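First, the structure itself, so that you have it in front of you.
Excluded from the complex is one protein chain; the other protein chains are retained at their positions.
Up next, chain A:
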Amino acid sequence: MAHAATHDHHDHHGAPKGFFQRWVMSTNHKDIGTLYLIFSLTMFFIGGAFAMVIRAELFKPGMQLVQPYFFNEMTTMHALVMIFGAIMPSFVGLANWMIPLMVGAPDMALPRMNNLSFWIMPFAFLLLLSTLFMPGGGPAGGWTMYPPLSLQGESVAYVIFAVHLMGISSIMGAINIIATILNMRAPGMDLLKMPVFVWSWLITAFLLIAVMPVLAGAVTMLLTDKYFGTNFFNAAGGGDPVLFQHIFWFFGHPEVYIMILPAFGIISEIIPTFARKPIFGYRAMVFAIASIAFLSFIVWAHHMFAVGLPMGAEIFFMYATMLIAVPTGVKVFNWVSTMWGGSMTFETPMLFSIAFVILFTIGGFSGLMLALAPADFQYHDTYFVVAHFHYVLVTGAAFSIMAAAYYWLPKWSGNMYSETWGKIHFWSSVISVNVLFFPQHFLGLAGMPRRIPDYNVAFANFNMISSIGGFWFGASQLIFLGVVIHCVFFSKKKAADRSWEGAKGLEWTVPSPAPFHTFDVPPVIHDDELAHGNTEH
């Protein structure tokens, strides 16, 4: 291509040569996407290490390894790192990589802000993790940070500053994603022809912008209660500890959907590819995501059924929560119908997607049970809840991320990963994750509370099974690391531009690996090349 002399050379050709220039100063959506993905994988292993400590202490009755206070630091840090460090940034990384490629845009709308939103994250987590090495230790009041307990900690200011940083990063990321999707689509990429993944991120980004400031407000009130003599949550000073829970969960419930809506999008891309059949009910899928997002704002108090809400409130939040099952059900039924009548193959991304549909649905079932307030008087704060949210978050969100990684790795790296090792990783993960989490339903129903470092002998067997599953699942993720490293650096098998036979969409029209700059000139869109170009059938 002949380029105009007025243009800077680097604008149109490969990446900057210097390491610092390329990675630290990057404004390229692909490189920043890669940074996000590497960061979140690192956090996944750090958070995973904390989980190993938890499961090791819970391996059998009696305290063998750590002090109870340290145990609480581990549960708190595990959750914070996994939610804010592993799941959320990996979705942002996928958004960075794939949204411009999927809508035919040359880059994200605000590339410099993109750089900033990423580079805030490592500092936020350095700050958060450093508290573990400080006198007084890290946060130990649970990721939900309920006062007055959380205010007893010595690390409050550090944690709150870290949360603020994460929030700023998320909000900037969200603004960028919305701006990109709304302004930078190639001509002909109508909103209702966009991939479901792009739709899911558009909606998620609005959720982020709506609720991250709420979290920021809640933790700031904690900060002033602790250091500046306010009494927002201090009953002795006329405040109300339950107020915090309302504010926190007004953020917290949409937050859990922030961690699953992009997963819905990913699964809605992968299943049609490997079923070689268009997604069933595209519009219903988009509408279901939007209605789940809307409902997520009016269900927060289902986390608070046991705080003694007035009966009217319990009934309202119970009904609203149960309603979410309807659009969620629609999604599951539509995925199954997409498979029905297809021509399926079962490569690793598809395996993870199928496991997602089944296991996420199991998490949805326990969610429905938890929504029944009288039954939640038993389930609440037990291992039943722990099982619920790990089914939706690990076999839901995390599995979708792994599915996405296998699905798009050929596009990112230009190489095919080892299908054999991918499958080994899949089977090892899917079996161990159930050994890990399924028995936790039984423990919760039998009466084991969550967040305890030691337990009655009656709970011994299932805890041991769960711990074995935990170590096994943890070890299985090392296979994933191996597969990724092999694929990127050592794989001899080159990926085709359209890496999967049934894959549709703009991202498969560019070379593999995707060159540093793509769609400098907007692509000409042919509806039948899009995954969802013709939604009228």
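The working rule: a contact is a pair of C-beta atoms (placed from the backbone, for glycine too) under 8 Å apart; a residue touches a chain by one contact, two chains touch by 3 or more; residues count from 1.
We take it that contacts and distances are computed from a predicted model.
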item	value
Chain excluded from display, named as in UniProt, from "Oxidoreductase", "Lipoprotein", "Cytochrome c oxidase subunit 2" or "Alpha-ketoacid dehydrogenase subunit beta"	"Cytochrome c oxidase subunit 2"
Listed residues A:209, A:452, A:479 or A:496, member touching the removed chain	A:452
Sole contact to the chain not displayed, among A:63, A:192, A:475 or A:521	A:63
Per the touch definition above, residue among A:113, A:298, A:368 or A:510 touching the missing chain	A:368
Option touching the unshown chain, where A:120, A:140, A:165 or A:430 are the choices	A:140
For chain A, residues in touch with the removed chain	61-69, 72, 140-142, 146, 148-149, 152, 235-236, 239-242, 275-282, 284, 306-308, 311, 314-315, 318-319, 322-323, 325-326, 329-330, 332-333, 336-346, 354, 357-358, 361-362, 365-366, 368-369, 372-375, 377-378, 380-382, 442, 445-449, 451-462, 502, 535, 537
